[in-house]
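Of the protein chains in this complex, one is absent; all others appear in place.
Going by the order they are written in, the chains are A and B; count residues from 1 in each one.
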Amino acid sequence: MSDNVMEVRDLVKHFPIRQGLLQRQVGAVRAVDGVSFEVRRGETLGLVGESGCGKSTTARLMLRLMAPTSGSVRFEDEEIATAKGARLKALRREMQMIFQDPYSSLNPRKTVGTIISEPFAIHGLKKAEGERKRTVRDLMDRVGLNPEHYNRYPHEFSGGQRQRIGVARALALKPKVIVADEPVSALDVSIQAQILNLLRELQREMGITLIFIAHDLSVVRHMCDRVAVMYLGKIVELASSDELYAHPRMPYTGALMSAVPVPQPRLAAAKKRQILAGDVPSPSNPPPACRFHTRCWKAQEICRQEDPPLEPKEGGNIAACHFPLTDAEVIERVPTARIA
Amino acid sequence: MPPLLEVEDLRVHFETEDGLVKAVDGISYTVDRGETLGIVGESGSGKSVSSLSVMGLTRARNAHISGSVRFEGRDLLGASEEDLRQVRGNDIAMIFQDPLSSLHPFYKVGKQIVEAIQAHRDVSKAQAYDRAVEMLGLVGIPEPRRRADSYPHEFSGGMRQRAMIAMALANDPKLLIADEPTTALDVTVQAQILDLIETLQSEFDTAVVVITHDLGVVAEMADEIAVMYAGRIVEHGKSDTVFNAPEHPYTWGLLSSIPRMDAPRGDALVPISGRPPSLINLPGGCSFHPRCPYVRDAHRRVDPMLETVEGAPDHRVACLLDSGTRRRLWSELQQGVAPDVARKDVIEEPLS
Partner (left out) sequence: MAAYIVRRLVWVIFLLFVVTLITFVVFTVLPAVDPALLRAGRQPTPQLIESIREALGLDEPAPIQFINYLGQILPFVGGDGVNFGYSYQSNTEVLPQILDRMPTTLFLTGGAVVLWLAIGIPIGMVSAVRTGSLLDRVLMGGALVAISAPVYFLGLVALYLFDDSIGRFPLLPGSGAYQQATSIFGKAEALIMPWCVLAAAFAAIYARFLRGNLIDTMQEDYIRTARAKGLSERRVTFRHGVRAAITPIVTLLGLDIGLLLGGAILTETVFNIQGIGRYAYDAIVRFDLPVVQGTVLFGAFFIVIMSLIVDILYAFVDPRVRY
């Protein structure tokens, strides 16, 4: 059994833009534009980026909820990018997803019990009398729900509880990989911690590999062992959490960290914040070469000409940048960084 | 010199089919010229309703609003609709969370700003349009004249929020209320917007009330912070005090439960147990008691008032525990003592 439970190579997903009389393709939204990385067994990998960076699309490609335009996705050393039919269905037992919006991701017409036991029904498992119900109630208990509420409907639960239902459903088949797509963004602050702790606990207990998608850098830092930062369909930095937050190398990562408002007024006053100019360019028309060069204060001519390769930089981070941040720059612009 | 805005014992109750919703249940605060007040709370805390009520936007047949709201000495709660309309968008302006749904989809941005201007100033359309373009430039929108001729859906999220700010500030209001102004935005755009608000604030000496659930945002923006829970203010003080020497278990809970970039990575998140209460059936006594790790018997019956902390006249807390106990508990929390352990301690202590 290899170290990597999943591997992604040169993954591409373009959504065509059609126009004209014959609906010819005039361009494409390059949602994911050449992404490669591995997911190590049992780790929590974070995918971070702002809207339009392609993180959600990447996750869906990994779970084969869509087919890639090109590229390879390997699960347990097996190519699944072109999987279909029965093989695809069997894969679903090993990979699951927790969605962002607990209000719209649960079928309002089904009881909680039905929702959580659906995976068993779909895959024809646990058919013994009462076994399904028992398992579901166990699951409910495990995620912090009262098993007595088996027959209740989603609208009778709060947002945090609904998210727990989503977690229970994802866990039902004991998958190897779970993708959590912004699982706490729609929840109140005091509830977020409950769900995050739950995810951590369950992951450790069941040895699940967790791919955690979020835009909130502080949450990612807390939950993830390694983090991949995405921008306009590409990975711009990949590093362990410690490395990334101590010394981000890609200026975009630095800007992201600098932008996160920290709940400490003394820090807020002290720092020289890195405010990025302009908006994120459109993924249908990304800037040439280094995509970030239009907003980067370190950009120079070469950044407009040559696409920087993803390679290791000082401190262990893998980044795609011609002029990565130096330690001094990091200290100046990212007040929460701790240079070892 | 009276404070710019003075809210005293504001209560907003709504009669609904399910019962009386006590959205805001007696809050008081003041805002001075040029100052920034941050109101922090989660959903159901009453933070939005309280600000909407300041502008009279919650008036309805089933709404019971009492207390007093004074702007520059003038009473707003009892004012006529006509008088209030003169204040809205003129002396007090408001920006909202989602700029896409908060701007009318069928009218061009420039036109919407012109409308805001002409509602309060006797100027020609051309003059108002010029002012609109000027404002759009002021908030950092490139090619403002061309952009004024566009529809809201043609703007990006950040630019839309800038346009809303431009519209709000067009008539040079003395007070800007920003209700979750950055929640719907990407983090780098959020930084731009917060920066913009701060810059404009110092340039025009506008007072700002920022309403949000994001503690980071208020740490950046606010001079003073009011923490709301279940329709009341439970803690109110200077920003530095609330973050570094808070004295309410809810504030502690909030601060301990959020992952922070400035704390060691391995630190556990300590969630607040339970859920925010229903505003129809508030818990008896202290509304926070069902979730408080330090609850004592008396807290289930007695409702705490917002009281000044001794030795700190700007710091007010609504908690039945005495100040000494609270300070000790906070320092223990800082040192990493889990609330459960601390809780045992407290219950053993003799009732004061």
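The rule is short, and it goes like this: contacts are C-beta pairs under 8 Å (C-beta built on N, C-alpha and C of every residue); 3 or more make two chains touch, one makes a residue touch a chain.
Remember, predicted model here, so these are calculated numbers, not experimental data.
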item: Touched by the hidden chain, restricted to displayed chains; value: A, B
item: Identified contact with the non-displayed chain, of B:8, B:32, B:72 or B:115; value: B:115
item: Contact with the hidden chain (one of B:102, B:156, B:183 or B:244); value: B:102
item: Interface with the unshown chain - residue positions in subunit B; value: 55, 57, 81, 85-90, 93-94, 96, 98, 101-106, 115-116, 119-120, 151, 153, 164, 167
item: Subunit A residues that touch the omitted chain in the full complex; value: 19-21
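One rule holds in what follows: only the chains that are shown with their structure count from here on.
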item: Computed distance of Cα centres, subunit B from subunit A, in Å; value: 31
item: Residues of subunit A touching subunit B in the complex; value: 50-51, 158, 160, 188-194, 196-197, 215-219, 221-223, 241-242, 245, 255-268, 273-276, 279-280, 335-336
item: Residues of subunit B that touch subunit A when the two form their complex; value: 42-43, 156-159, 186-192, 194-195, 213-220, 239-240, 243-244, 253-255, 257-262, 265, 268-273, 275-276
